[in-house]
Each structure stands twice: as C-alpha cells, then as structure tokens.
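All protein chains but one are shown in place.
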Amino acid sequence: MEQGVPLFPEAASTMAGKVDALYFFLVAVAVFFAALIFISLTVFALKYRRRSETDVPPSIHGSTPLEIAWSVIPLGLVMIMFAWGAKLYFDEYNEVPADAEEVYVVGKQWMWHIQHTNGKREINELHVPVGRPIKLIMASEDVIHSFYIPAFRLKKDVVPGRYATIWFQATKTGRYHLFCAEYCGTGHSKMKGWVTVMEPAEYQAWLSGGVVGESMEAAGERLFNQLGCNTCHRADGTGRGPSLVGVFGKPVRLLSGETVIADEAYIRESILNPNAKIVAGYPSPTIMSTYQGQISERGILQIIAYLKSLSKEERSQ
Amino acid sequence: MSETHSVLAHQFDDLEQQFEASTLGMWAFLITEVLFFGGLFTGYAVYRSQYPLAFAEGSLHLDYRIGAINTAVLICSSLTMALAVRSAQLGRRRSLIGFLLLTMLLGSVFLGIKVFEYSHKYHEHLIPGINFVPPHEFIRFHVDPQQLYVFLSFYFAMTGMHALHMIIGVSVLAVLVVLAWRGRFSSEYYNPVEVAGLYWHFVDIVWIFLFPLLYLISRS
Partner (left out) sequence: MDATPINAHSGTPGEPTPVNYLNVDYGLKSWLLTTDHKRIGILYLISITIFFALGGIFAALIRLELMTPEGDVVSSEMYNKLFTMHGVAMIFFFLIPSIPAVFGNFLIPMMIGARDVAFPRLNLMSWYIYSIGGVFTFAAMALGGVDTGWTFYAPYSSTYSNSNVALTAVGVFILGFSSILTGLNFIVTIHKMRAPGLTWFRLPLFVWAHYATSLIQILGTPVVAISIVLVALERLLKLGIFDPKLGGDPLLFQHLFWFYSHPAVYIMILPSMGVISEVIACFSRKRVFGYPFIAFSSLAIAVLGFLVWGHHMFTSGQSVYAGMIFSVLTMLVAIPSAVKVFNWTATLYKGSVSYQAPMLYALGFIGLFTIGGLTGLFLATLATDVHLHDTYFVVAHFHYIMVGGAIMGYMAAMHFWWPKMTGRLYPEGWAKFAALVIFVGFNLTFFPQFVLGYLGMPRRYHVYPPEFQVLNVMSTAGASILAVGYIIPFIYLLWSLKYGPLAGANPWQAKGLEWTTPSPPPPHNFERTPVVTEEAYAYASKPYPEEAEVV
C-alpha cells in the first residue's frame, strides 16, 4: 500500500481524464457560487449588523431584474453541465467500439466471477491489456450488484434478469480497485477485488498460462448439445426450430411483424422465455419449452459465446 | 374535551366553512387514493406490455360472468348511495337509513361473490404463493407459467386491495347507520354522508377500471 493520504483517484482509462475535466468544471462553478454566497452573507451580516434596538431598516420588496439574472445565469450553467455530462454518458454507455474484446462477468453474493472468451476464469480479479477496448457482458445470479472501477470512473449496475454491458479502454498498467457498489447483503463490502492492467504481450502470456480449460465457445457448444438444443436448432435449417448459424448480431423477423437484433438479451430471453419473441414462420405458441431453472447465468453466457462463434465462422467463410 | 352537542365543530366559524372543509378534505384523500392505485396500475401496465400473451391467457382463467355480475352489483350500490345522500340532504331519516343499509347489503354481496371467486381459484390451484400449480392446459395461448404467475399476482394484489377498500367502506356505512339512527343528521348537517358517498363512488370507479383490465382483455 502506498503511504500518505490520497486525495484524488488515479486516472487509468480513456474516460477517466474526460470525466475529471468535467469534474473540475463543476468544482469551479461550485466554488465560485459558494464563495459568492459566503462572502455576501458575511459582508451583509457585518455591515448591516444591528446598531441600536430601534433600527428600522428600509422596506425592500425585491427586484425583478435581479430575480431574472439569478435564474437565467444558473440555468445557462446547468445546461452546459447537462450537455457535457450527457455527451460523455452516451459515449460511455452506448458507443461500444466494434473491435472490443469481450469478457463475461457474473455477479453473485458475494463475488465477481469472470470468464475470458478463451475459457480462462478468475474470481474477484480482472486482467486486461492496456490500450485495447474491452467490453464486459455482465449478469447477476441473485440480487442487484454494481460493477465499479474508480480508476476508470466507470460503474454499471448488474440487475438480475437482464444483461448489463459496458466498455472501457485502460491507459495505464497497474492494479486498481474493483468494487461492488450496489448494496447486496451481508458480504457486500467483501465483494471487491482488483483489476490488473498489463502490457499486451504480458497479458497474452497470462491469458494462455495456467489452467485454462475449455474455451467459452467450446463450453457453450457442449451445453448446446447436452441440453438438446441441437435436435431442433439444426445448423442446416431442417430442424423444428430456426437454424442459429449466423444469427447473432443480425436482424430477425418476428411472427408479430417486428424486427429485432439478435443480441445477448434476445438470446437469453429466448432460452428462458421462448414465447416472448417467436421467429416468423414458426408456430405460436412455440413448441420449445422454457429452460428456466435448468441453466445458470454462466451457462447462458457460454451458449451466447458459442452462437457468436457460429456467426464469426459464417462471416469468415 | 368540551365538544358541544352542536354539529358545528369549535374550530369552524360556520357550517358552510365546515362543509367546504370536509368536502375538500375528502377530495384530497381521494387524490391520495388515486395515486395509491396508480402505483398498482403502473405495475400492471409495465408487465402487460412485457407479457401481453400471458395477460391475455390469464384473463381467460377468470370468469367474466362473475366479474360482470359484480360490476352490476357495484353500480347499483352507487345508485343507492347517491339516493342515501339525497335522502340526507332532504332530511329524510328513515329513507337515509334504508338506503345506507341497502348499499351495505350490495357491498356485502360484492364481497361475498369475491370470496366465492377466490375460493374457486384456490381449488383451481391458481393462487400465487399459497396454492399455485401451473395449469395442465392453457386455454388459448401457451405461455410461460411464470408469466401467468405475474398476472395472477397482479389480479390478487389489485382486487385484494380493492376488496380491502370495500370492507372499509361497508364499515364506514355501518357507523353512519348508527349515527343516522341516533338522529345526528339533518338537512343542515349531512356532510359525513356526503363524503362517505364520495369515497364509495371512488371505490366503485376503481372497480370499473379493474373489471375490463383483468377480466376482459382477451375478449375484444
């Protein structure tokens, strides 16, 4: 542990510097207005202190120009704050770079379980390379958790029943705190760990070292066959369900006439609740039964990784 | 306690002020009630848009004929309540008591039918948490039983909360009957009857929304 009292957090992602700049702007505005109020209060309170018990100050009703001034000027300032904050928020939450490397995260009371696409697993540790965009696909097995890396100025709640995705790009190697920021029960304050940012070469060595085991895709394929998904969802499209080759990330036409993108949330929903979105050309109600209770969040993520690989193969052919 | 036997409470200057105050008070309370049920309706709207089929299927498991009978009973009770208020305005003590009793009777009939409906659901194993077994066959849509469970949760939460309001309403009417019996009301002073009437109509209106939203959504 470093000595001394830290007063400002380390900045180790592309977003951190931008958030800090906005923060300094906010601090400047806050200090200005706080000083304005404190100085006026002090000056008025001293200058106009009661000098005799019979003082009768003038009756001043107010001043409309002043009211307008101190409404409009703050309004302008807060709108700047809003626009600036919204721009960064949008970049942070919505604009995931296409080439981001995916890492899967599952929160459960009270640990973070992390799996890289090649199958490497870690608990309460996340290793990432410096200078590369990383996309986290996160799910919760039980209650709401929140994935928080202060040095990246990044946080996202992991709500059970849905996926949360975020991305970041680390700019500095080192070890940074990883916290659960949403109260999740007894061990909440122990649900923390470390993010280790490494040089790319070092990271590759780490990734392939130690016990790696099955890759996410392979595990997903195994589950796909084990649960019997492959009996209906045949690759050649002759099964009772639609072929899932090349489906991931593409638009899917539904029976209802809508079109949705086959993303992680769509796959998860279709596994747990097959009737929610039925593909055009297939019967409603569907003959597929729900897999609720038969598959864990981690298992679903593995199947998703497998389906993603089916799309990549198709693209490369 | 120096409550005089006059009907004018000490804090008011005259009966008109007292009447206006109690009516405004009841309206403010009804606004509160609107927001109370509003929370339930919001939840209902969210899930119905998420699970449209399950909600349609769920409503087929309710007997719309019973719901319709109950709607008719409640509308009649609103009529008798309005007649009770009118009797109070005209200072007709006996017809006031009569209409109040009739309103209570209709309210009790509503609650009795509700009890019958709930017990029927118990035998069908369709009460979430207490006795729930996913139905063997669905009536029209094959849906995730978990979603049917959500529909039934809302059905019981909403109708249960409504029934609770009915029970409170019937109890309030019972108190009014006693007061009317003792001759507390006159054409000068009848605002307890008036505000109880507002409450009763409100509870009635809530049911007018609940009935189509729960029983009729798949029958259009």
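A few notes on this one:
To keep things simple, chains are lettered A and B as they appear, and every chain counts its residues starting from 1.
Simple rule for what comes next: a residue touches a chain if its C-beta (ideal position, glycine included) is under 8 Å from a C-beta of that chain, and two chains touch if they have at least 3 such contacts.
Only a predicted model underlies this, so the values are computations on that prediction, with no experimental measurement involved.
Within the whole complex, the absent chain has one touching residue among B:Tyr64, B:Tyr118 or B:Tyr149, and that is B:Tyr149.
Across A:Glu67, A:Glu199 or A:Glu214, the residue that sits in touch with the chain not pictured is A:Glu67. Listed residues A:Val96, A:Met111, A:Ala181 or A:Met288: the one in touch with the omitted chain is A:Ala181. One chain of the complex is left out; on subunit A, the residues touching it are 1-2, 5-9, 18-19, 22-23, 26, 29-30, 33-34, 37-38, 40-41, 44-45, 48-51, 54-63, 66-67, 70-71, 74-75, 78-79, 81-82, 84-90, 92-94, 109, 142-144, 146, 148, 150-151, 153-157, 159-162, 164, 177, 179-190. Although one chain is not displayed, subunit B still touches it through residues 1-2, 9-13, 17, 20-22, 24-25, 28-29, 31-33, 35-40, 42-43, 46-47, 50-51, 128-130, 144, 146-147, 149-150, 153-154, 156-157, 161.
Basically, only the chains that are shown with their structure count from here on.
Between subunit A and subunit B the centroid-to-centroid distance comes to 45 Å (mean Cα coordinates, whole Å).
Considering their complex, residues 273-276, 284-286, 290, 292 of subunit A touch subunit B.
Subunit B meets subunit A in the complex at residues 51, 53, 138, 141-144, 146-147.
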